[in-house]
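Working notes, structure below.
Some chains have been omitted; the remaining ones sit where they do in the full complex.
The chains carry the letters A and B, assigned in the order they are written, with residues numbered from 1 in each.
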Amino acid sequence: MGRSAIYPGSFDPVTYGHIDLIKRAAHAFDDVVVAVAESTHKNTLFNTQERVEMVKEVAGDIGNVRVESFDGLVIDYARAKKINVLIRGLRMISDFEYELQMALTNRRLDGNIETVFLMPSEGYSFLSSKLIKEVALLDADITSFVPDSVAKRLREKLGTKK
Amino acid sequence: MGRSAIYPGSFDPVTYGHIDLIKRAAHAFDDVVVAVAESTHKNTLFNTQERVEMVKEVAGDIGNVRVESFDGLVIDYARAKKINVLIRGLRMISDFEYELQMALTNRRLDGNIETVFLMPSEGYSFLSSKLIKEVALLDADITSFVPDSVAKRLREKLGTKK
């Protein structure tokens, strides 16, 4: 019997930072489900299907990783899949606080599900999907932040050149 | 002569964390006015009257606590009521910074009014009205975050089941 873990997020779009974390999770656990959130309080640039496709394109070939989407509360999704570990990345301080707050809220909602935090590589500690979208909109070359397939989709979506 | 203090906020809606803080304020000061802000730069889910009613329902029976609403700057309101102490809760780091910034701005606007900070119980240190609204929208059971009367109003307002 192996240990499964869920790595939930909006992945709008998936970055090298996310990919780094998926690999670390796949190294620390036997089975990892990357779970793309359908319903999010933030408006997403890409729809759920696009976000799932992008994650699959860049992380689908890691043996013990599956990519899915889910609707509603992540703890309801975890319960339905009988997985009791959630994975989250810790980038910076403000991140840490929001993540802590979310994790404590989830714990209060279901005390059986534990959130574990992994650190991305330092080289990716500053990456955020939000900031990438902002600079992409200003025609920045984003190929050191996201894989080529994602950069191409971003350019198409935003109508930018680089 | 007793010491009065004002606890201002948007209370959209009031949570167990707010209630904990109201009780602590009522313990540390002789007279506490919970002051619901009418004009706020954030759009509120509940209108002023609803927010006042909810606070009254859950904290109205504490002897030395009154619930009111106010419009405009909190320091103008404090001045009008001849109360020179404002109370604010400190939950987490980011909170601390915004609170500090707001308190220093208020102090610059009226040097006679002092902001004092109280700590909520650890069990409520992660609660935020914003997060509660987010998870309520996803049909989470929020009865460990807010009193039943508030939970009922939230369900009605959001059209959710739990």
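Here is the rule we use: contacts are C-beta pairs under 8 Å (C-beta built on N, C-alpha and C of every residue); 3 or more make two chains touch, one makes a residue touch a chain.
None of these values were measured; they are calculated from a predicted model.
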{"item": "Full complex stoichiometry in copies [only 2 chains shown in place]", "value": "6"}
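Following the convention adopted for this analysis, only the chains that are shown with their structure count from here on.
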{"item": "Approximate Å spacing (C-alpha centroids) for the pair chain A, chain B", "value": "34"}
{"item": "Complex interface listing, chain A residues touching chain B", "value": "39, 41, 72-73, 93-94, 97, 100-102, 104-105, 108-109"}
{"item": "Residues of chain B that touch chain A when the two form their complex", "value": "92-94, 126, 128, 131, 134-135, 137-141, 144-145"}
